[in-house]
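One chain of protein is taken out of this complex; the other chains stay put.
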Amino acid sequence: MVVTGVGVVSSIGTGADAYARALREGRSGARPIEAFDTTGFAHATGCEVVGFDPEQWLRRIPVAEAGRAAQFAIASARMAVDDAGIGEDDLRDRRGLVSIGTTDGGSDDGERLAAAFVHDGPAATDPAAARRVPASRLATGVARDLGLADVETSTVATACAAGNYAIGGGVDAIRTGEVDYALCGGADALCRMTFTGFYRLGAVDPERCRPFDVDRRGIHTGEGGAVLLLEPREDALARGARIYAEVLGYGLNCDAHHQVAPHGESVARCMALALEDAGVAPGDVDLISAHGTGTKANDATECGAIHGVFGADGDVPPTVSVKSMLGHTMGAASALAAVACALGIDRGFIPPTINHTETDPECAVDCVPNTSVEAELRIVQNNALAFGGNNAVLVLGRPA
Amino acid sequence: MNVDESAGVPAVANPVVRERAGEIKALVCRVLETEPDAVGLEDRFVDDLGADSMKLIELLSHLEIEFDVEIDEDELDRLVHLQGVYDVLGDVAGA
């Protein structure tokens, strides 16, 4: 099956072309956070989407009924459909799937409600906001706004790996023949709760997000959305569609080990499962888009696991982190990274790991520092790890 | 004074820490989910008591909350046993 359309809302560019340009230029989305009050925090840099106008994208659902993450999901899905050159009416005649990954869902509304509760007690009410909180609104919102009735919808809430999970859900539904297309990806809005949690864990970098760097100090929280349109290759060929990439396979597993600390052996196992599902050997992989959050623990553990699967330094393909540019967009992260992989395959480049000064010996990979490079990519692996030990790895390939 | 005998009187000059030593130990036990009898002054949280780095950050956070102090994350290197907790708090509490 193949990727024939992509849609992106991000801090470095909205839409496939702007996003591809930003990735190639190594642009940074970091700026002082304005989405919530940061008073009292010693530092608060994040990767916020600026200037997003939901009115431009929502056609059937009133803007007031969709939370910010749902708006990102709807905008991304609409872009992906447009990008694929399929009319929304044509989609309505086919059985489909909408799957959106998220960490926080409607928690940005939830935490504003919680703040009202803390200040004013239960007398404080905002029924419209309360109705935006259930996370199912992300996937259902896409279907309703695109007018798609005959679709299975799921909002996949597997935290920071949710985007890859959602894409995997689409892959399997197409493989089993239960659906004819899948709109899948991820979306999240900046949340004070998530920022506060990572800050407290000492996992927010006060300066810049620098994955694999010896001086890295953590993530920058970010926001955005990304959706890919997947369909069987025959269908795409039959309508003469532009094909970005082939979806070769994916793998899922769970560390079953620790709530927040990734487990190297298990992460390696997930990569092996994905490569096996894709029918490719480690030596065939030309690029790894790492989870690469920029925390001490993640990058060292993930790079260790990569070495475990791919072997000694010379055998490890270039391993980059687009989070250096986008921050950690939570449930959207691996979907945004998957789109970056598809664009890299299609347009022949490797996005850089920016903010890089000196590679940590514990992360001994070629992270393509600071400047993108031209490259013919045949097979690309996209990693995602999450709290709860939820790992998901996706493998994309150059269309045959 | 409410100093838990099993912890001994901490060898720190800070009177706040000496006075609240029992309370500090109780907090350590609560975070580490351990019985007070099991926690000696120099029993190492990670090696002897099964804590992980998440637990140590949890401990640091609760110490900040209970004592209304700011503890630098670098102090995690010293928050390795009860005596270390007394020492770190001794440097920042009531100063």
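We just call them A and B in the order they show up, numbering each chain from 1.
In this section, a residue touches a chain if its C-beta (ideal position, glycine included) is under 8 Å from a C-beta of that chain, and two chains touch if they have at least 3 such contacts.
Criterion: contacts and distances are computed from a predicted model.
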item	value
Hidden chain of the complex, named as in its UniProt record, picked from "Osmoprotectant transport system permease protein", "1,2-phenylacetyl-CoA epoxidase subunit B", "Nitrate ABC transporter ATP-binding protein" or "Beta-ketoacyl synthase N-terminal-like domain-containing protein"	"Beta-ketoacyl synthase N-terminal-like domain-containing protein"
Identified contact with the non-displayed chain, of A:50, A:118, A:312 or A:400	A:118
Touch criterion as defined above, residue of A:24, A:68 or A:192 at the omitted chain	A:192
Omitted-chain contact residue, chosen from A:213, A:255 or A:299	A:255
Option from A:40, A:62, A:240 or A:361 whose C-beta touches the chain left out	A:40
Positions on subunit A contacted by the hidden chain, ascending	39-41, 60, 102-103, 105-107, 110-111, 113-115, 117-119, 121-122, 125-127, 130-131, 133-138, 140, 143-144, 147-159, 165, 169, 172-173, 175-176, 178, 192-193, 196-201, 252-260, 266, 269, 386-390
Interface residues of subunit B (partner: the chain not displayed)	30-31, 33, 54, 57-58, 61-62, 64-65, 68, 70
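One rule holds for everything that comes next: only the chains that are shown with their structure count from here on.
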item	value
Centroid distance [mean C-alpha coordinates] between subunit B and subunit A, Å	40
Subunit B-touching residues of subunit A, taken from the complex the two chains share	200-202, 258-261, 297
Touch list for subunit B against partner subunit A, complex	52-54, 57, 61, 73
